[in-house]
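Reviewing the structure listed below.
Excluded from the complex is one protein chain; the other protein chains are retained at their positions.
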């Protein structure tokens, strides 16, 4: 039994609230236990310089935490005048994950800006950001479909992310909260498609190493968690979900 | 009649939700119409270098907007690597306003960090920030009183802020929303105490000038709005409100 | 009697020296007591990106102090690599004040850069900057009129700024020097037109609050000081002053 | 057959030149095919602030490429005034990898700075950096052992890193060069110990997804490559290699 | 004959006004023709970290131009957020030049900050800065002598700087103004002592080369100009000048 009574293979309660902020084309609040993240997707009618003239769009993500999202207040990155390495890693990960399930040529020369702002952090903020950002992006594309800007839903597959790890006693755990994460020997974030293929695996055992066997156990846990996350996403998206997959990303179309 | 059916001297609906984020010593979400700001007050057990050894505390504020709090997405200040002049002005204003109603020697060598993060903007974000931050700060001090860290409530008076302005047709208006604000000839932010004394007046008529008469009308509107704001603050604070004023700030104690 | 023998409603001696630096289109040295500021107005034949294509000009201001303008040497902002919040507030204020009395469509797509550099500071540097910058800008426009670049004097009204405050003994004072300013309970900067209308009011009582009655007294003092400042400006400008007001700024023309 | 005649499971030729630069405590040039990286390990007799007083050391890494290490010249990060997200990710990875095989309490309050500077890039610069940095760090510790500063070799295990990927035709490949890497569907970097346990797995299929089966094949290739890399490291280190493992990192000792 | 009627070996008119700004320990305005520079010397009662504990002082210089000191307005370095290479070169030069004629152990652990701010530029701003800064520094030390902080005048010799160059027609010229400087083939700045020894020679022929013969001619011109500059300095300094040289800088005392 875990400190919050969950089983080793159990996710924390998940809530996704669509339309959380009124201005963005797509907006959700995702809550995974006490972790709360606002994911806003904004459409801009141009692409960054390195993408110009390719008749394709671009998706990029930014991630930040409110200074007091955590137990100790963190200095605001705008005050420090620079973004930390951790923030950069996370926002690059979110962007890559989203681009892997979007057919960028369907959206024309547009940029989707995805902003993941953590209001409250209790472990798993990067995976919650990816899972929520996926929904926000589908909602934004849905708006473009409705107003005729695009013809097909550019999202090719479902996608979500979850963390897995190894507790000090050697148990593999799904969806670690802050307390578990700070004690865990291995910390792994996995991004997968709705069809159980891998998009990204990032596992580190800074304080320890892990075996091939432990890796397999963790991958199995992630696969199960992913099913549940996709189900929540599907429920929230309703009929918008049905158009996911109507276009396929092909190798030639990727950047 | 205003575009949202309000009378010229009517505030937008106000909601203040205490305990909005779990980690900070004091936390509220304040909503003034569609403007939504999280105000978190964090206590740090030391003061900045310029205050050391004075046996007094310090209060400082930071203000930010989520990139998509507004109709158009704004570039994140952490990405730009610097804080804009507008942000600096606002956070300096919030800090000054709070310090004017706190007896800093009551809190010892501690810093209160007030973070005002605008989730959604529809005019009046700086005044909402001040009005909400006041409540967050009282809640944080209340926690220090309860755990015996301090002996007296250091807040000397109620305080709130509101905007007033002059519409294109010459009407003075209370609590302008974004649409009104972008058309107004004069934009004035007023911070007052619960006893109707002024803490700060910032009025500008960049695109126009205004007369002494108009100034008086606007000050009158502000005074009325302030009463209502104080009433909402008092309701939310409940018994914590009763200890406000048990210490007085004296000239010698101010920085 | 004040420490420098002035009456409560008396300005310090004012000198405005036109043509102080040879390169700028308009240049003055303004001295208010021991406060000395060089105000240079430079004309650039283009506008910033956000103003392009509007067939109007722009006026922007920068403000700085020499490191040893003050009693203690201040670190140079170029060495720190950033401009302080105080500097930003002041330069935004100077820019707004100037734009409120200039008909920007008269100057075409040109930018007026106003540089206010404080050589020696003894209180009231921002108000001296505004008062001097007004003269420098008129001189620069006069040069454009003389060489035929523009047809009408774009300045619509006289403008000047002055500080007022409340001394520890409760007396309202006009034009505070550094010693008075550092003791004052209330510090207020007022920008007005030659016709005694308000352009900007910025009053703060960080260490105290002030009443509506005190506000009225301070506004009255400011009004008197303003008359005197306008008279000095008029003398320096000579015949150039006569063309002020030959065009009017209209609401549609403002940014 | 690969474009350079290698088999799918074949590493490029590896050379590690110890003592490449004379000043650092440990220095090697590592060449993996045409990729050339200088890895310097410097010992500093203090730890960063967050590690003070813990009687343990710290290892941190920095990574950079000469502007013309690549086919197109890259702007120097010192000229841009900031380090890119890619650089940050890589240097954080190198530091984590090294810390996972060093018993930090053996080195006392000292910092090992590892500088990996890429002179020429042809794919796999981050894995070459890790493999070379391992040797540089052992050499630096060897110097500390020889002069009596430390008593035991703090390195607990061999460690190296290698890349694997999936070619467009679906073949899994070991140690991709630049040409292969830019065409590959999946790019995975694996850091392992000499005992074939995982330290870090970072796999991304930005332009594609990959299956569990493909993952297993890639992990197998990496394991084989790792054996060969460890053998090269062992040869270069000679007798210094024999002391690796004489202390063990325990959970309590890790940061 | 030069465009301003000067002979090839003639300096422009020089004026040095002591006590120009009231706050600094030493302050002068130096005018060399139309070049006007304020040189302020400030005494700080501590040294930078790298000098602590050596029982010696430090002298450092900063240099800046007002944005409109030149014909075209330059962007303010504080707005750009960084100091240009040109500025850095000049301020390093001024600092080195001053330190070469000051016995730093006489001033104890104090820093002399020298600020050279160019109000108006017409060629030779760096040499005017050095010549003026020398006087400001002597005045500042004089104040320290008068109030008993130091016992001996720490300045060991007179020092001044002047520019020389080669005109397009091959004539060597002394003290080039802006017009001459922008046409000159060779530009050389020379800092010398009152005893005609060299402190610094910086000559560049970016657009051309120069011969050993030309070099000798230029050095001769500089030597003559230097005599005149020292005479002006001596007149301004009056009795303070008499104590220059009462201590000698020795090799062991230099940083």
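We just call them A, B, C, D and E in the order they show up, numbering each chain from 1.
In this section, a residue touches a chain if its C-beta (ideal position, glycine included) is under 8 Å from a C-beta of that chain, and two chains touch if they have at least 3 such contacts.
Just so it is clear, the structure is predicted and the values come from calculations on it, not from any experiment.
Participant: Just to confirm, in the complete assembly, which displayed chains does the hidden chain contact?
Facilitator: Contacts of the unshown chain, counting the full complex: D, E.
Participant: Looking at the full complex, which residue from D:31, D:89, D:115 or D:180 touches the chain that isn't shown here?
Facilitator: Selected residue, touching the omitted chain: D:115.
Participant: Using the touch definition from the top, which of D:51, D:66 or D:232 touches the missing chain?
Facilitator: For the chain that is not drawn, the touching residue is D:66.
Participant: Given the contact definition stated above, which residue among E:145, E:219 or E:232 touches the chain not shown here?
Facilitator: E:219
Participant: What does the interface between chain D and the hidden chain look like in terms of residue numbers?
Facilitator: 21-24, 27, 34, 38, 40, 42, 44, 62, 64, 66-71, 73, 76-83, 87, 113, 115, 117, 119-120
Participant: Using the document's contact rule, name the residues of chain E that touch the chain not shown here.
Facilitator: 82, 85, 88-89, 91-92, 96, 99-100, 157, 168, 185, 188, 193, 195-212, 215, 219, 249, 251, 254-255
To be clear about the criterion, only the chains that are shown with their structure count from here on.
Participant: Between chain C and chain D, which partner chains are common?
Facilitator: Intersection of chain C and chain D contact lists gives nothing.
Participant: Touching both chain C and chain E, which chains are there?
Facilitator: Where chain C and chain E might share a partner, there is none at all.
Participant: Would you mind checking which chain's mean C-alpha position lies nearest the centre of all protein C-alpha atoms?
Facilitator: Chain closest to the assembly's C-alpha mean: B.
Participant: Based on CA centres, what chain would you say lies at the far end from chain C?
Facilitator: Taking each chain's C-alpha mean as its centre, the farthest from chain C is D.
Participant: Kindly point out which of A-D, B-C or A-B repeats the C-E interface, defined as over half of the contact pairs being the same residue numbers.
Facilitator: A-B
Participant: Same or different: do the copies chain A and chain D touch each other through matching residue numbers, with over half of them shared?
Facilitator: Interface between chain A and chain D is built from largely the same residues.
Participant: For chain A and chain C, what's the span in angstrom between their mean Cα positions?
Facilitator: Each chain's C-alpha centroid was found; their separation is 51 Å.
Participant: From the mean C-alpha coordinate of chain A to that of chain E, what's the distance rounded to whole Å?
Facilitator: 60
Participant: If I count partner chains per residue in chain A, which residues reach a count of at least 2?
Facilitator: Those would be 81-82.
Participant: Chains as vertices, touching pairs as edges: which of line, ring, star, complete or other describes this one?
Facilitator: Looks like a simple chain-to-chain line, open at both ends.
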